[in-house]
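We show some of the complex, not the whole, and keep each chain where it was.
Just so it is clear, A and B label the chains in written order, and each chain counts residues from 1 on its own.
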Amino acid sequence: MNDLRPPPPLLYEPIVEAALREDLGRAGDQTTDAVVPADATATARLVARRAGRVAGLPVACRAFTLLDPRVEVDLRAADGEDVAAGATLALVSGPARPILSAERVALNLLGRLCGIATATREVVASVAGTGARVACTRKTTPGLRLLEKYAVRAGGGSNHRFGLDDAVLIKDNHVAVAGGVAEAVRRARAGVGHLVKIEVEVTNLAQVQEALDAGAEVILLDNMAPGMLREAVALVAGRAVTEASGGITPENAAAVAASGVDVISLGWLTHSVPALDVALDIVVG
Amino acid sequence: MNDLRPPPPLLYEPIVEAALREDLGRAGDQTTDAVVPADATATARLVARRAGRVAGLPVACRAFTLLDPRVEVDLRAADGEDVAAGATLALVSGPARPILSAERVALNLLGRLCGIATATREVVASVAGTGARVACTRKTTPGLRLLEKYAVRAGGGSNHRFGLDDAVLIKDNHVAVAGGVAEAVRRARAGVGHLVKIEVEVTNLAQVQEALDAGAEVILLDNMAPGMLREAVALVAGRAVTEASGGITPENAAAVAASGVDVISLGWLTHSVPALDVALDIVVG
């Protein structure tokens, strides 16, 4: 985890900036501008109200410095680190107005990303020892995929495709249109470049065999019971990467992973995870 | 609920378009382009896998027609409507490629917005008879505030501020800097226009009285136990709108609302609600 870094600012700053604009609206923070003197200063603690895994801390704190470069942020935790309830994540100091005005944007980003990392960490822990990677899907929040995928990595998970263009995933509908797994894989192989991996979704062992014969590099075992998963893994015998998907939750993840699959993937990690409770406490007004 | 409409396309289309770009990446849908013939057509059902309250259906379906205007969408449910598990929400027909390529974006938007509406409806139901409105907060997903606030209305809830600029909400930190509730309200009154409402957050009955005397139009009763809430409501006696906030969940919402407050507000509605399970089934390939 020690070499985990957020994506380049060039990629995430537009998200933070858009979030600030969304919150500031046309007129800015009317409350703070009216109530807090322009020359007031403050120091605030960014704290985790509950224990969790940190993700997106430098990203969230960019809200303060994008609003006013005079604000100073002193990070006290690192992305990918586990913190206890009450832990100080960062100290934020400088002019009071931008600290108060950027607070909600920073917390909204941080709470969501830490929530995802924390949930991922739990699933990863639950499958420890099985050798299965825990991966997310494309079921992410519109506009936040980059950051949510990063939060999954911060939680110890692994990333599936970033989008429709960076790998082939042949799903049931594609198979139906193509008239079979083999023909679908053949078309994909002919149509895409040599740097694009091909995965195909299957629902039974016959399709697993068909996918293998067709040269699929990854086989998505969709909604299979643990027993059938085990058979599929045995059938594949290392000739392709195996991925279990469909209806996997923190509760059943260990059972699924025990089947010996290489990867388990959960949409739940990004579409239904609760935010971690984080807050900003003014220390010195 | 019968006059509920999504915001103007001018406001929500950029969100849908950005989500499509995020998923299509640089090269578009490599799988579909390679496997599905350009002239293939399809009809698909957008379905709710679980019962819930519909929200954002026209918004989500815009993903299909933004990607290809030849796709036709036939809505079978309305925003604000309750549907059973298995209900068809829309029929989508036309060229197969854009239907398959826009599927995930449409589902990601729809699942999230229906999830919020469904959760809101449940909280609203739980406080039925109390006279309390159920409101969301600014704890929304960055970039989606417009749509999430709309989903709350589709769930029968009401909206708090859309951002920092459309009303004054004096919080504890502002009170601390200003040196008291009365002075903070006074500064706000002097500093903002006559169309801006002023709310102040208080934590005890003395502050309630101070806020009333200062002319606050809305009083946010922060993290008060039901007993103190009841006293606060009695003290206010209709001279200001009362809002309970802080730690309210579906579980304790009814108890809070029973105190007689005008509004209860929950960040949970937008930051920690699970998505509704929605899917796209190809009917005719």
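Criterion: a contact is a pair of C-beta atoms (placed from the backbone, for glycine too) under 8 Å apart; a residue touches a chain by one contact, two chains touch by 3 or more.
Quick caveat, the model's predicted, so the values are computed rather than measured.
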item	value
Given 2 placed chains, full-complex copy number	6
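Everything below uses one rule, namely that only the chains that are shown with their structure count from here on.
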item	value
Approximate Å spacing (C-alpha centroids) for the pair chain A, chain B	22
Residue numbers on chain B that touch chain A, as the complex places them	15-16, 18-19, 22-37, 40, 42, 96, 100-101, 104-105, 107-109, 111-112, 115, 138-145, 162-171, 173-174, 176-178, 184, 187-188, 190-192, 196, 271-275, 282, 285
